[in-house]
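To start, I am sharing the structure in question, which I have written as structure tokens.
With one protein chain removed, the remaining protein chains of the complex are shown where they sit.
Just so it is clear, A, B, C, D, E, F and G label the chains in written order, and each chain counts residues from 1 on its own.
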Amino acid sequence: MENLSAKYGKTLNLDKLTSYCPGCGHGVVTRLVAEAIEELGIMERTIAIVGIGCGGFSHHYMDIDAIEATHGRAPSFALGYKLAMPENIVFTYAGDGDTCAIGLGDLLHAANKGMPITTIMVNNTVFGMTGGQMSPTTLVGQVTATTAKGRDTALQGYPLLVPEMMRSMEGVKFLARESVATPKAIRKAKRSIRKAFECQVRGLGYSFVEVVVPCPTGLKMRVRDSYARCANEMTDYFKPQVFRDETEQVDVA
Amino acid sequence: MENLSAKYGKTLNLDKLTSYCPGCGHGVVTRLVAEAIEELGIMERTIAIVGIGCGGFSHHYMDIDAIEATHGRAPSFALGYKLAMPENIVFTYAGDGDTCAIGLGDLLHAANKGMPITTIMVNNTVFGMTGGQMSPTTLVGQVTATTAKGRDTALQGYPLLVPEMMRSMEGVKFLARESVATPKAIRKAKRSIRKAFECQVRGLGYSFVEVVVPCPTGLKMRVRDSYARCANEMTDYFKPQVFRDETEQVDVA
Amino acid sequence: MIQETLFLKNTETFAESLARCGVKYHFAYPITPATDVMKRMAVILPRYGGQMMQMESELAVSSALAGAACTGKLVATSSSGPGLTLMHEAIGFMCAAYLPCIVVDSMRVGPGDGDILGAQSDYFVVTRGGAHGDYRTVVLAPSSGQEIADLVPHGIRLAYRYRIPVVFVIDGVSAQTTESTTLPAYNDYSAEFDTSGWAFTGTKDHAKRALITGSYSHQDGYEMNERLRAKYEVIRDKEQMWEQDGVEDAELVVAAFGIHGRMCRDLVSRMRADGKKVGFIRPITLWPFPDRAFEALGSCVQNILVVEMNLGQMVDDVRLAVNGRIPVHFLGKTGGDLPMYTLADMIAEADRLLGE
Amino acid sequence: MIQETLFLKNTETFAESLARCGVKYHFAYPITPATDVMKRMAVILPRYGGQMMQMESELAVSSALAGAACTGKLVATSSSGPGLTLMHEAIGFMCAAYLPCIVVDSMRVGPGDGDILGAQSDYFVVTRGGAHGDYRTVVLAPSSGQEIADLVPHGIRLAYRYRIPVVFVIDGVSAQTTESTTLPAYNDYSAEFDTSGWAFTGTKDHAKRALITGSYSHQDGYEMNERLRAKYEVIRDKEQMWEQDGVEDAELVVAAFGIHGRMCRDLVSRMRADGKKVGFIRPITLWPFPDRAFEALGSCVQNILVVEMNLGQMVDDVRLAVNGRIPVHFLGKTGGDLPMYTLADMIAEADRLLGE
Amino acid sequence: MADKHHVIDTRRCKACGVCVDNCPKGVLAIGTAINAQGYNYVVQAQPDKCVLCDICGIVCPDVAIGVVATN
Amino acid sequence: MADKHHVIDTRRCKACGVCVDNCPKGVLAIGTAINAQGYNYVVQAQPDKCVLCDICGIVCPDVAIGVVATN
Amino acid sequence: MLHKCTISGSGGQGSALMAKMICLGAIKEGLKVVMTQTYGIEQRGGDSTAYVIVSDQPIGSPIVENDADIAVALSSSTYANCFEGVVPGGSLFTNSSMVEAPRDARGFRQVLLPVSDMAVELGTVRCANMVMLGAVLAGTGLLRLEVAEEVVRESLGAKKPQLVELNVNALRAGFAAMEKEGN
Partner (left out) sequence: MLHKCTISGSGGQGSALMAKMICLGAIKEGLKVVMTQTYGIEQRGGDSTAYVIVSDQPIGSPIVENDADIAVALSSSTYANCFEGVVPGGSLFTNSSMVEAPRDARGFRQVLLPVSDMAVELGTVRCANMVMLGAVLAGTGLLRLEVAEEVVRESLGAKKPQLVELNVNALRAGFAAMEKEGN
């Protein structure tokens, strides 16, 4: 049977079936990352540092070296790696829970250090892998396995806006939030992910892309409804935008 | 010999000499905190949760219950405490290292939860207690025990702007940066610290005050020079300002 | 809540037992196979006037737990190995600070992120402490849903009597086992203890109290440690618990805790039915380790077989307890589709040792 | 750098020795009494083409260390008890991941934030692991500046030969001791080992490699642990190190590591001068513990005295090694203005045991 | 212009329906046959309506469908 | 108006000089006597110039100086 | 009376739910039950096996140690393990929609039923587990069909009433198919 490798090239490994649930947004983001690596021709010197969560499987579908970091620490792993091997391209890939719950401190310090590494945060507003518990990005009122009556701001606060926290950091050179809610959004997300890698390839500094995606299983929703939610409630709060893009300007490396 | 207890009242314990170095900014901030507690009449129900660092000594000079938390975790300690004992007033007091190096993740999550607790971060741009190493707030070019040639943005990034990261958090109801560089600045700092406590007393939400202070010892400077630096280089970068003040608005508790 | 018998996952049994015995505040971060404790706590605690607070990491969980414990109220957390690892700092702190609390550790395979199936590989860190400094926590190892329900009141009393964290450990297989358990009626066991003499509740009714575990004088550090040493001696002396059967005339004693301990009952009855002189000791307190059970073994015992879901941890304590008097053998593994031994495996090894 | 003799704090000796033996990247976070290692590294590493990177917490330190170790390059960190506690997650990870690295732990008094003076209270966590899962690290315990300089090359070789973290422990008193030490000339010992067969350096010259310690199949988890078990057996078999003197005809053997071990030399010469039959064993590898030194003790030995700056940790390993054959006594404390025993204290206790 | 054709990798498809929902021409449908993963993989119910726009390829989370250029 | 007077708690003073630098009237100076902490505590070198503005009290990091109202 | 059951499938096929239904039914019948399980880390797609022991006597060891008298393989990835774990005289229920090349059973009975295809016909492949449960009940007498239906009604009725009928139909379809197959 014919597959799509003629279209996507070598980075994506289509022999392996994904272990994502049907309709999972990780599938799209994983592919976009692979496309960026492929298009920039950096596959042989790119290292994935993935977090713990469903996105931890992402590297299995790319023929690149990969490190599954401890939970939340991928950005610090990446810093250490990049210091020791600056000629390689290092990106972290993890969910909202890994990246901005347990990993928030490591993430923001890595961003603030401004070293050229790239972070992809896949925000599905829930801890997918562990069965759909509240995450820092869970929407107000959202019912999860640990917020049976919906997220309550009095006790749990408001959904965390992560790139917004990096706006005052000079070392962050590409900063964007995207989504996979629609074909158009996916095209935009693809552009931003590619720029985030480019930012590193050119040695400009730290780059970050949050991608807002559905997790039908964690949300206990039909796939179609989960995409509708992504296109509406989710992106109403997590507004897709390019906060900063210095790839258009200087060139360092 | 007469002391100043007639002026400051019961919260400050003037029998104990401080263990701060001569000229240390913690001395001023400790007093301002005690004054706020005294003026609000909440001494008997206020609990200090202090970090590890020179500011960890602050509670010794106030006749209030106190908990010396593990390094960087004071905000999480405070959340737990406040959940179990909401009728009490809980504040954290710690340096820049404790609050925004190791403690950054805990700090930002506590702020984002928006529960009514108060954080005082005493920013002297250095790890004082351990002998003057670089901290996240060390200024660009600043020589410290671990940056012999000055902070280098290529490796260490830019000084971290902490309240700026909280600007997009709805649960943060009072947010300010102050300094102790001059008598006038100290008066302003006093007002903000008092408001931060008031914010909690009235149950509005999370409150945060960063206070920019000199650490003559850690900086290996004469006291006079350290105050001049505080009034100039430090506050040029860390601009004192009230970012948000919702104490003027609603009343919840 | 009234006494009732429910068909529950043992993680849920932990939640129900803790809430019914007085836990008001539960702090946790999701991790398989412990998440069901926090999930159920989130639903039931408000009924008891309490709250489950989900934190953003296990570091934050354990710190919030410590902060809440300072009020004297009964607090708990639940996690699994990788999460527990991040809690040791706070657990060591709470030991130094004389703070009571309950920790539930549903052990999974390690090291690293590990496998979510069960293991007993946290034995060392819970009995010796995973943080710096000299400290111990009480460690209780129930082996069934009913024993969880029955031990929780005892654990709470130990936590308050000694002002010490009490850790419940259970392997992930047992944690996910679903069985019928009779849950107690509501009774706050912590209410038996007066915390007003030490809790950090504000200076309304007491002189300033300060919880200090660090920036004390060198001499204070010494004295704190001597006080701890004395407390640990008392606990070691008074609080050893174990189950045993058939040891009086046994030639072989099998020692195991948790699920393997539970299987020992079947092992002994089956082997005894074949006329084999086998007994078992199932430690219920892992710390203090039930040395006495082993010290009391008669000269009939020719071998001890320790079975664990790890590469050899409790076996050290058994060796220390028998002090060379009886040969101690070990059967253990961790990981795999069935991350433990079957009864048949255990019997085969026991037979081998009997035949030796 | 050429060989030279300098009057250095032992923390600085660590920095010099590591840099001169090939460490290129050092990650650390300040903590007394370990900070001087990172301070000196910050200054000297650039001379070797390397870098000290200060991170914002010990969690970040150990994570960056692990990330850098993935490249196959020689990396190190330094901390003290409270910091080490936060590194166990990553250390356990590196054990699972077969990553070499060097960790320097300058031990202070605990639990809690603790006292900055020295202790030996991290013995349990370094020898048993402070994280979940079954794993071990090699642990080396030098007792003087010169021994630090001499052991560092060996430690680096062990780290690469076995692809395992190697932990150097030293009590805070020794860490802050200043003495003259002959430092080696520059030689990168890690260059003796070829890392191209496993390092995660990109797929230019190898097929995809993935470092996985968690989301593997159950069976893979089992196999990983069995591989680790086999490796640990080899290390236990081959790598025990200790110093001993006067044990051949000793009635009493004193066992101690680090500073107390160093003092044993004086103790034995003084007591021998008084005609007393005393010997000593000073473990240099704490893991693998030098069981053999104790197994070889003759029947002349009537007592063993273990002296530690803690409440009793290594004493367990001594007891396990002698397995009841010889009574083992313990003398230990932690904290205080002098957080250890004097030679006089040790001799007094030795005399008491000789008189018993 | 390169020659293009539409591909469905039935082995990979998880029948999530995202492509079905997004196809502007209503070409696709969930089928009734079951693949080795246990899913009723998607089929081109109306292949002649397909305009080779590759929207299905853009949205598919499993790289199971899309338009390939034969050059 | 309450009666006010100036206080120096010589026991607490660490001779940091912050008050000296900030006193608008040049009243204060580091002294030569040593207190129990080992510091040459501050003195009012020109007491009659003092206007009881309490700026010294506001800036002193050791609550060692300032103006107290006797009411 | 003593039954040891192994019920396996890949994630999302609902093997654990099927096992739980058996437990709840057995409790209704006054029997003792213990259920344990193993599973992969994936939310979907990983393998998952539930073990159920049903007895009229107190149950000691909770583990089914390759000595199941009732085994169910819903997916091909779990088939081999399941096959190995059946005792002589036991029954293995195999989902022939997924297991393409079933092995020859020796010493025990193997029932081949295309429960996934049957489920698709009933409306969704997701109710394959209930089809299989019906078949197991018919094939072993483990529980009465009415008891299982009651359990379905009680557990789904409250939260997802729309699913009750689907699942009851699935149960019945499985039961009927097995009876036809020749009990």
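We take it that a residue touches a chain if its C-beta (ideal position, glycine included) is under 8 Å from a C-beta of that chain, and two chains touch if they have at least 3 such contacts.
Note that the structure is a prediction, hence the values are computed from the model and not measured.
Only one residue in the set D:Met87, D:Val103 or D:Ile116 touches the chain that does not appear here, and it is D:Ile116.
From the set C:Thr11, C:Ser106, C:Ser215 or C:Thr334, the residue in touch with the chain omitted from the display is C:Ser215, counting the whole complex. Contact with the omitted chain, checked across B:Leu14, B:Met129, B:Met165 or B:Val209, is made by B:Met129. On the side of subunit D, the interface with the absent chain consists of residues 7, 32, 115-117, 173-174, 176-180, 259, 262-263, 265-266, 269, 337-338, 340, 342-344, using the contact rule stated above. Where subunit F meets the chain that is not shown, the touching residues are 32, 34, 36-40.
Residues of subunit B that touch the chain left out of the display are 18-22, 54, 57, 128-129, 131, 217-218.
What we mean here is this: only the chains that are shown with their structure count from here on.
Among the remaining chains, F is positioned farthest from subunit G, on the basis of C-alpha centroids.
Per-pair counts of C-beta contacts peak for the chains C-D. Ranked by how far their CA centres sit from the centre of subunit E, the chains are topped by F.
Separating the centre of subunit C from that of subunit D, both taken as means of CA atoms, is a distance of 29 Å. Inter-chain centre distance (subunit B to subunit F, centres taken as mean C-alpha positions): 25 Å.
Inter-chain spacing, taken between the CA centroids of subunit B and subunit G, is 61 Å. Contact with two or more other chains is made by residues 52, 68, 70, 101-102, 104-106, 109, 136, 155-156 of subunit B.
Shared contact sites, meaning residues of subunit F that touch two or more other chains, are absent.
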